[in-house]
Structures are given as C-alpha cells and as structure tokens.
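What follows is chain A.
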Amino acid sequence: MPELGKYAGEVLSAYGISLALLAVLVAVSLARGRRVRAKLRAYEDRKGAR
Partner candidate 1 sequence: MSLWEYANPKRFMQISAAVLPWVAGFGGVCLAVGLIWGFFGTPEDYRQGATVKIMYLHVPAALLAINGWLMMLAASLIWLIRRHHVSALAARAAAPVGLTMTVIALVTGAIWGQPMWGTWWVWDPRLTSFLILGLFYLGYIALWEAIDDADTAADLTSVLCLVGSVFAILSRYAVLFWNQGLHQGASLSLDKEENVADVFYFPLLLCIAGFVLIFLALVLYRTRTEIRLRRLQALMARDRLL
Partner candidate 2 sequence: MIALLRRDLTLAVRAGGGFGLGLAFFLVVVILVPFAVGPDTEILARIAPGVLWLGALLACLLSLDRIFALDWEDGSMDLLATAPLPLEGVVAVKALSHWLTTGLPLTLAAPVLGVLLNLPTPGFAWLVLSLALGTPALSIIGAFGAALTVGLKRGGLLLSLLVLPLYVPTLIFGAEVARRGSEGLELGSPLAFLAGISLGVAALMPYAAAAALRVNLR
C-alpha cells in the first residue's frame, strides 16, 4: 500500500466509487444480455418445436 498521506480517504473513495460504478454497469449489462439471450433462445426453440 503506498503512502497516501492526508488524502487517503479521498483517493480511496474515488477509486472505490468509480470501480463500483463500472462494476455495476458491467453487471447490469451482462444480466440484461443473458436475460434477453435466454428469452430469444426459448422463443426460437418453441417455434422450432411447433
């Protein structure tokens, strides 16, 4: 851990918040992508079966 001096709180919170925001964005994108892909696949399978 580098010495951050009196600004440790600021620097760490900035990194924390930014990376958390990015992570949330990635997670939301992935979740939505999965859901849509599953739905499409299910629909196409159902049509194939008919």
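Candidate entries met the following condition: all candidates are chains of the complex that A comes from, given by their letters.
The criterion applied here is as follows: a contact is a pair of C-beta atoms (placed from the backbone, for glycine too) under 8 Å apart; a residue touches a chain by one contact, two chains touch by 3 or more; residues count from 1.
In this text the structure is predicted, and so the values were computed from the model without any measurement.
Enquirer: Touching chain A in this complex is which of 1 or 2?
Expert: Per the touch definition, chain A is in contact with 1.
Enquirer: So in the complex, the part of chain A that touches candidate 1 is made up of which residues?
Expert: 2-8, 10-11, 13-15, 17-18, 21-22, 24-26, 28-30, 32-33, 36-37, 39-40, 43-44, 47
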